[in-house]
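For this view, one protein chain was removed and the others were kept in their places.
Note that the chains are named A, B and C in the order they appear, and that numbering of residues resets to 1 at the start of each chain.
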């Protein structure tokens, strides 16, 4: 498969179409980004790399990082995790409180904000030095020892984070936050502040295409069963209430972020990352969605 | 892979565990079934067959048939279909009216009752002799010329079908039913009345594992893209509000019915059907779910 | 109190203001009405009468009639009635199915469509010849022996009644409709088809201002306790999800209809009826609401 040619062809095709999305504007760190940025990167499980456009430029990966916090918590806690958070798609917006009220504080899945906050609470209980230990884990998985939280983004997120503060207080009112609110929400805001490039993203998430193992060291980050399960959750819950649409049009497990990034995984084949800041009305990268749909059509590679 | 041995081993293991589910009792045709029935059948895309237990006994496939009506409507109407029904998981019970009210009569997906009824309305508009033509299509796909609707089950469904009558009137109040109510709901109740065995089910649904082509005649029932998309919808929406759980534990696209049947598809590999009448509290076959979870664990074959 | 002068002054004042509402258009019998019609009538418990404008012209009283069916059912069944329908405001639209789903088929109150349908089911069980007996009751209460159902309006309502058909099937699916659907919904559509003038309305509903007794014959239609309770329900539930607004601005128990009529009661003082076909966005008569607000301000007469 000539991935490089396909990627470049689609990249040019999509650049010619007007981008009808709009950039997330709730914090300056997102609204200040050049909205025309567009990068694509693909890494195969054989460690071959293909990319184009702004694929080496750092951007705020936002919710994509929730896959990493979940991986660490799942690895440490195992199936017990699922007493605290579900695995069902939410059927409503990413920051809805309605579902929490009906389900008495158990978030529908670990990728909506409520669920990611509960995962942070679990890590807060499990880790010695949570903020540092989580960062260390991400550095190891990504092979990027210099990777760090962005204090500016974390502070901006917090300053606009009334909805997330509402979520964590609401969940705690049901007893599903076990630590004090402050360190947990601080961990959450820092998690969302990480910046990576498309090339770094595929490198970081490639273990999910490789049965949980680092393709270069062979080291297991998750076991095979855990890996399949995280992929399944990305498939059904990775795109807020557009998860079905993504499964339908793209057919790969993946996770998007409000910064315009999307990571998708083809088990046993590759990890692909796309970045374009303008979002469709569901909050997922407009061009990113277009690219991945056409890419899987073109390559006839989807898990279905 | 020694499918026969794995199937038989798991069959025996599961038979030893007490079945904590309960049989659907809303119509006599379902409540009268021996609750201890348990059958499994697997057919590979190379037309190899493996099975055990009550795998050749007929049972009411109920909602599993919705995949067939969707296949026919999608084949005839193409992407226009998705203006009338969504592809997102519902996040609530299979017969909920709440979502319809918020979404102004557009069902979340074609597998909840509301969505399947809209598909019947589409077929009612597209087909010359809808009830007969749909049956003919199912006979062809299944290679079972003697297959027929069960008038008894259809009549029983209708006699208890107040919720479905509420759904169709409600959808029509939003303008998303275009024909008279009577023939559409009659088509729907007949669709749900079909009976098959596990062996017949795998034979019928094998095309979904084979890129849309009949494995014996090579004839295309759906094109490759359509097939992938139906698989994607089964993955995200095939198990009511347990779709995420099924993706998480089993990792295959599939569809369940209230009669205790489950069909699942491993693209490019096989189709598998399980039948055991007792349902878990989400309305899916208890033993069927257990079997498929252990089967994909044992074979290490899931799409993730 | 010079009611006649106050009524006429306000009538002229309001006629000068542009009417921002819009006429209900879902059936021809409503949409064909001259939207500029405006009538007011007031009858005191001493049988004094005051009126102006189109106060003697017949119009479709629609949901206002639900107070009469409730009165008859409550009189016959007593407190048992409240096992089948609640007395709480609905907090959502008059024909919402959402609440029914959460409350398992028990309508929140007898004035939303769902509740009025349950009341019709109760009358269907209690009366010998329900449609005729209900009409007879209304004739007696109103002192209008020639009053009749409008077959045209009833037929029109039915032809557009998908939402109501959805409601009755939905309620029956929960077991809270005990008769066959057809006669019950037929009774409901006929109930909504009655036509009266403002002058006839005040005459009919005056017993609610008079502790349940006919002001001319002294005969008890309801006892005092029942009367107070129906007034209380009109106060909290008589205006769909604008009940609080009506209590807040007008301060009298009342009931509105989609034909543009409003009846309100000042216990021990008077009954007042207003008719103006254009509705505000909550479905209540725009000019009717304005008039009643200013009337109770002007007269300083509210129950609060």
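A few notes on this one:
We take it that contacts are C-beta pairs under 8 Å (C-beta built on N, C-alpha and C of every residue); 3 or more make two chains touch, one makes a residue touch a chain.
A quick note: this is a predicted structure, and the numbers were derived from the prediction, not measured.
Considering the complete complex, the chain that is not shown touches A, C.
Of C:1, C:104 or C:232, it is C:232 that touches the chain left out of the display. Considering the complete assembly, subunit C touches the hidden chain via residues 86-92, 99, 108-109, 224-225, 227-229, 231-233, 235-237, 241-245, 247-249, 251, 253, 267, 297, 300, 302-304. Although one chain is not displayed, its contacts with subunit A can still be listed: residues 96-98, 100-101, 162-163, 165-167, 169-170, 172-173.
Assume only the chains that are shown with their structure count from here on.
Separation of subunit A from subunit C in touch steps, taking the shortest path, is 2. Distance from the subunit A centre to the subunit C centre is 55 Å, each centre being the mean of its Cα atoms. The geometric centre of subunit A is 32 Å away from that of subunit B, both derived from CA atoms.
Among all residues of subunit B, none touch two or more other chains.
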